[in-house]
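Left out: one protein chain. Kept in place: all the others.
Which chain is which? They are A, B and C, in the order written, and residues in each are numbered from 1.
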Amino acid sequence: MRWGERMEIADFLLTVAVFVLAMVALGLVRILRGPAAADQMMAAQLFGTGGIAALLLLGVATEADAVIDVALVLALLAAFASVAFVQGAAPADEDIKEKNHP
Amino acid sequence: MSFVLDLFTMGAVLAGALFFLAGTVGLLRFPDPLTRLHALTKADNLGLGLIVIGLLPQVAWPLGAFKLIAIWLMALFAATTISQLMARAARDGEPVR
Amino acid sequence: MISTTTLFGLSSAVLIGLGLFGMIVDPQPLRKILAFNLLGGGVFLLFGVIARRGAGAGLGGDPVPQALVITGLVVAFAATALAVALLLRLFQATGQTALDEAPPPAPSVDP
Partner (left out) sequence: MTLALAVDIGLALLVLAVAGWTIAVRDTFAAVIGFVAYGLLLALVWVRLAAPDVALTEAAVGSGLTGLLLLSASARLRHAKTSAAPPGPVLQWAAGALCILIAAGLAALVLLLPDPAPTLAPAAVAHLPATGLGNPVTGVLMVYRAIDTFLESVVLLPALLGVWSLASEGDWGGAPILRHPRPDGALTLMAQVLPPLGIIVGVYLCWNSADHPGGAFQGGAVLAAMWVLALLAGLVDAPPIRQRGLRVLLVAGAAVLLAVGLAGIGLAGAFLAYPEHYSKPLILAIEMALVLSIAVALALLVAGPPVRTPS
């Protein structure tokens, strides 16, 4: 009885994981169309959050506790690439100025 | 008891999934970068939050639950900051590409 | 019915092909570095598939290829960092990023 219930909830969580992945895939469409670099980065952020959510769902569904650690690292570093994006969006010429006039 | 908890999980996770749906729809349909940013950050962070809340009864207590909440807080914090930075970048004009 | 390992194994073959194509065809060095990393991801994935097929003795996969991939990822990062630094220096020195063209005539003469 307990076992059957466990399977049910696991199946449910896997289904939601597929759904979230599908949403992420739709975000891909925005990357493909996105006129602005900011749009592409937003889609990448959706990838990050959706990836973490799918990972947690998969991990709990398959009772793989280590997955939570992976999600922890992803959450920590998802912000990281976005910082680089904002750095990219700013004019890079100032680096060179700083170099020439220390 | 566990049946009630499972029901709670299903409800919260389903609600979270709906927020992901809303976020993606907003990302696809809204007209300009700032509104899309609004849709994305509101929705996907609430979505992740609800999924995390839903999963809480299913993981080992207390370390697993603690980590789950930490994941959500970190994602929330990072997304908040990044939205600020991205919105500023979007306002100040797009990078020349 | 296709199995998980076969599925990801076939994916890794496609990824390797894609990465190689990008490395050969794209003229920009940064894109070549990118394609190289994409190819690397495919190769590592193939290792992962082989590791997963070797599941046994209570393990989800053979730990030896998995450990190899971990070291490989870090080495790939180091190589990428070196390549990027070389490319940025080339750009700084010559103002362009092309590899195979003659350097611009005037600035190449050292005072």
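As a convention for this text, contacts are C-beta pairs under 8 Å (C-beta built on N, C-alpha and C of every residue); 3 or more make two chains touch, one makes a residue touch a chain.
Note that the structure is a prediction, hence the values are computed from the model and not measured.
Colleague: For the unseen chain, which displayed partners does it touch in the full complex?
Modeller: Within the full complex, the chain not displayed touches A, B, C.
Colleague: Could you list which residues of subunit C touch the chain missing from the display?
Modeller: So the residues of subunit C touching the missing chain come out as 1-2, 4-22, 24-28, 30-31, 33-35, 37-38, 41, 44-46, 48-64, 66-71, 73-82, 84-89, 91, 95-101.
Colleague: By the contact criterion defined above, which parts of subunit A meet the unshown chain? Give residue numbers in ascending order.
Modeller: 11, 14-15, 17-18, 21-22, 24-25, 28, 31-32, 37, 40-41, 43-44, 47-48, 51, 54-55, 58-59, 62, 64, 66-67, 69-70, 72-74, 76-81, 83-92, 94-95, 98-99, 102
Colleague: State which residues belonging to subunit B touch the missing partner chain.
Modeller: 70, 74, 77-78, 81, 84-85, 88, 95-97
One rule holds in what follows: only the chains that are shown with their structure count from here on.
Colleague: Using Cα averages as centroids, what's the distance between subunit A and subunit C in whole Å?
Modeller: That gives a centre separation of 21 Å.
Colleague: Taking each chain's centre as its mean C-alpha position, how far apart are subunit A and subunit B in Å?
Modeller: 10
Colleague: Which residues of subunit B touch subunit A in the complex?
Modeller: Interface residues on the subunit B side: 2-3, 6, 9-10, 13-14, 16-17, 20-21, 23-24, 27-28, 33, 36-37, 40, 44-45, 47-48, 51-52, 55, 58-60, 64, 67-68, 70-71, 74-75, 77-79, 81-82, 85-86, 88-90, 94-95, 97.
Colleague: If we count contacts the way the header does, which residues on subunit A are in touch with subunit B in the complex?
Modeller: Its residues touching subunit B are 2, 5, 8-9, 12-13, 16, 19-20, 23-24, 26-27, 29-30, 36-39, 41-43, 45-46, 48-50, 52-53, 56-57, 60, 65, 68-69, 71-72, 75-76, 78-79, 82-83, 85-86, 88-90.
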